[in-house]
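Of the protein chains in this complex, all but one are displayed in their positions.
Entry: chain A
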Amino acid sequence: MHVIVATDGSPQSLAAARHLKSFADPQKITTISVVAVIRPLASVAFADEISEAEPPGPGEGAGSFRDAAQGAVDAVAAVFDDWGPSIDKQIRSGSPAAEIIKLANQHDAGLVVVAAGGRGISDAILVGSTAQRVQHYAPCPVLVVRPAPRTRKGAQPKV
């Protein structure tokens, strides 16, 4: 089975990857594709909050969202080091939901793993999040990892 693990650079997406590892059987997974999608026209095209990359000095290319995406993909892929399945890293750009679904179709994926953003009022009012769209249109089962309650202050939820 081919599994797609999506990351938006958030701690939740790292938690989602760990969650997959916590219960899935590595024998049954052939390949894991870790994908990050850059949104070129967004204010911040990609924000990496999980890798331990050194922040750039003043004026030194903090503008490279490709580097940020690469950092996040590497950080999530590192979760599956020594686990068994082969790992494939992808960076794409465009609409996150559309790109994740496209990738799932291309690889004939058996599972897509995404993190749902925050809990609370913003989640209820502002429809159209990536996780929702992926759930609706993915060609395969989707694992949506919700953040654990009371870990919203930026702390990494323990899985």
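In this section, contacts are C-beta pairs under 8 Å (C-beta built on N, C-alpha and C of every residue); 3 or more make two chains touch, one makes a residue touch a chain; residues count from 1.
Quick note on the criterion: contacts and distances are computed from a predicted model.
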item	value
Identity of the absent chain, which is to be given by its UniProt protein name, from "Amino acid/polyamine/organocation transporter, APC superfamily", "NADH-quinone oxidoreductase subunit F", "Cytochrome c oxidase subunit 2" or "Aldehyde dehydrogenase"	"Amino acid/polyamine/organocation transporter, APC superfamily"
Given A:M1, A:I38 or A:C140, the one touching the chain that is not displayed	A:I38
Interface residues of chain A (partner: the chain not displayed)	8-10, 12, 31, 38-45, 47, 49-66, 77, 80-83, 85-95, 106, 117-118, 122-123, 126, 128-129, 147, 152
